[in-house]
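Have a look at the structure below, then the notes.
The full complex has more chains than appear here; those shown keep their coordinates.
All chains are identified by letter, namely A and B, in their written order; residue positions are counted from 1 within each chain.
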Amino acid sequence: MSIAYNPSLQCQLPIILALFQGGLLVVFILYVDYDDQTSSLPLSNSTLPKDNQLYEIFPFFKDINVMLFIGLGLMLSFLKLYSFGGVAFNFLIANFSIQWSLVVQGFFNHYEDGRIKLGLENVLNAEFAAVTAMISAGAILGRVSPIQLLILCLLEIPLYVVNDWLIHKYFHIIDVGGTVAIHVFSCYFGLGISRIFYHPELRVGHTKETTTPNSDLLSLVGTLFLWIFWPSFNSVVAKAGNAQHRAVLNTFLALSASTLTTFAMSSLLSKKGQISLVHLQNATLAGGVAIAISADMIITPGGALGLGCLASISCILGFQYLSPLMARRLKVQDQCGIHNLHGLPGIIGTLGSIIAVLFSPIDISDLSLNDDLYYTNGLKEGSSALEALGSNGTWNSRDQAMGQAAALGVTFGISLLGGYMTGLLLKIPCLVHPSYEFYFDDQPYFQIKDISENNWNSKDKHDRNLLMPLKEV
Amino acid sequence: MSIAYNPSLQCQLPIILALFQGGLLVVFILYVDYDDQTSSLPLSNSTLPKDNQLYEIFPFFKDINVMLFIGLGLMLSFLKLYSFGGVAFNFLIANFSIQWSLVVQGFFNHYEDGRIKLGLENVLNAEFAAVTAMISAGAILGRVSPIQLLILCLLEIPLYVVNDWLIHKYFHIIDVGGTVAIHVFSCYFGLGISRIFYHPELRVGHTKETTTPNSDLLSLVGTLFLWIFWPSFNSVVAKAGNAQHRAVLNTFLALSASTLTTFAMSSLLSKKGQISLVHLQNATLAGGVAIAISADMIITPGGALGLGCLASISCILGFQYLSPLMARRLKVQDQCGIHNLHGLPGIIGTLGSIIAVLFSPIDISDLSLNDDLYYTNGLKEGSSALEALGSNGTWNSRDQAMGQAAALGVTFGISLLGGYMTGLLLKIPCLVHPSYEFYFDDQPYFQIKDISENNWNSKDKHDRNLLMPLKEV
């Protein structure tokens, strides 16, 4: 039963956000302080201003912000009537998740003497966590309310932090750009939720699930921003010097190969050789996902190209054959095709990293040679792997390969189960959620004119609103 | 009385620009030279190429250019029929103001031995000046001709330079990101002009003062570009090292808090909980304005969050209650709501800086500890405050707090009066200005098709032009 939606959104959104932002403010005042890179305490005498971590991180940080806010936002704005939902809700949950991650990761990783020490590096790590929530949300784009999106973030961020810790601590995963930690995790978390939000009617297509040339073009521009700055994303936590240079180069090569492969595959699979915009918007990025895990390894330039090709092929085949199958058989409706962009290339990339670990010219037990290889995201903080490996030297490349595979499996399980549970919670009747007629529609959430008809007068607009797009079941 | 507009725009725009660009060319040839960072003279032997100021400034400079040209341009393109006016006139007056500032600031600050010494730092400072003109123009967006906008820039830039010098020289203001020097100044200058351009008919709404979902979306993308690069804007002149790092971090936190607060407040204040796009496009940036003045101070991360919340709340309340009131009572029609984004958060930010100065853990008279704090935009050039403070040590935090407050007051007065006088000048009948029917319309200025009707044939277009959108009174 649908009841009037106005009171509920107007209540729930301000209340949740006020509680959250107010609570966070209290936590920040009580527990958060500048770290030694941002406080006013003088650094040691030998430290020059130029050596501040800012100059190492900030150039990459800005690129990643363009990716998160402009790139992903525009990419998600492909629906004709839900462009603000794409851009603005992405903006909302990004900020919500970043702040939430600062606290969760702060207590988990940066808690010293009763204080969380804060610098730009924390924000960077918080953005990695936020990305997972933003990707997961793609699976149910346009089918949930902002309230539900915020709950999603609240639950996914801590699970991400735990999983990230687990696969680094116990499986010593090497994953500089987050293929497993970010892409695979977010994908299966999102699919887990999507399973709960299965809606049989969607199988015949929703009248509002449509694009315009203009919305498709802006979405493609979003993809281009992601494409351009993906090398920064994959290399930001790589070890400074040659390893970071290699991470940039390998990522660029993989993306470039993905792009050409996408044009070829998309043309091949369409009836008239016409290129699909969905493929362009997604599969051109598949190489960036796949190579994230091995971007700083010695995979050779040819290896990077090959991985980009495979990732793009898997992505397009996923869109063409697997997504319809999953919707039909597994009742998983994947709105943005995150399984094709993040899941399949993530698995391929992990397999690639296993091959690289096994056949890389570097002896993996020789840390003096391969510290390049080990200096990755997780190790930077915990560095338990480094210590473990350094002390006894019994960890060899086969062990590492097993670790990579095990981390993939564990992440798959945790995220899928976590997503499924989260989905159940999001279905709680007291949360605002849109009625089926208002799926893929900005109208319930934003004060905009109705563009579904060529009619702009306000009377018409008010009439439409009587349809009560949001409901509490 | 309206007469044919064609001759006048065609005469005035080329003549003004040719005179200006020609005159500037002469001034540049006679007076401007490369500085020691750009000339071919060898630097001292101990100076490495890497130490060139370029590498310190350029990464920030590029970000600020994206903000000025893309961010602000798109943000101003929200009107359905005036999108080119938003983007292209912003582009025009940015360049006009930058070049003009290079000369004005050059003679004012960089004049040595009969030559102005020019490097990228000058351009950066010129862009700060240009921003004030670009913000002020927002108050009368769509209601004046490009001729009037250029006169506005001609007059505002020198006044900005004088005011900036005054508040640093005599009030020793600490204002690393320009809350007072840029935001407050430009706001009240713009409102002063707007008072003169009061038009009673606008109170019932202009038929062309409307947006489309697409124009609103592009405007929001502009906001996102501003949001992403705002930390660069606030930190570029901060002292290298920890202070600059802190400026980036504080600004990011304030912006993030503003964003969540905006979603909450906007939903709360609308009848149906729907979020206002105007609020999204503006209030999410309010934290960046407010924190500009104290970004490099030790305000604590919690302080940054809190300031962002307050700034956003003030901005939204301004849009909701104060702007209509000002239009009705004070006859100030603020087209883009610059008072809400730059004025109110600017005042709040200045109050915040006073609190920070009074209660900051650093003893403000102890320069060896707080040089972080004092190394700000204005002091970099004049450094009179530093000298004054260093020599006698009688300047304490209460004096500094008074200085901040006095600078705000002085800036308020100068800018409001300056804007009012400028407005009077812009009304001079011999300047081209648009007739009321052609407010918020690109048609008088750009060779575009008329999109106000769903009719594209050229005959119709020519008929419309007979309406004579520009007039000389």
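Keep in mind that, in the parts below, contacts are C-beta pairs under 8 Å (C-beta built on N, C-alpha and C of every residue); 3 or more make two chains touch, one makes a residue touch a chain.
Everything quoted here is computed from the prediction, not taken from an experiment.
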Total copies in the complex, given 2 are shown here: how many? 3
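One rule holds in what follows: only the chains that are shown with their structure count from here on.
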I'd like to verify one number: the distance from the centre of chain A to the centre of chain B, where each centre is the average of its C-alpha atoms, in whole angstrom. 34
Which residues of chain B touch chain A in their complex? 59, 63, 211-214, 216-217, 220-221, 224-225, 227-229, 232, 239-246, 248-249, 252, 256-257, 259-261, 263-265, 267-268, 270-277, 280, 284, 298, 300-302, 305-306, 309, 361-362, 369-370, 372
Please give the residue numbers of chain A that touch chain B in the complex, ascending. 5-11, 13-14, 17-18, 20-21, 24-25, 28-29, 32-34, 37-40, 43, 48-50, 52-54, 58-59, 62, 65-66, 69-70, 73-74, 77, 83-84, 87-88, 91-92, 95-96, 98-99, 118-120, 123, 146, 214, 218, 442, 444-449, 451, 465
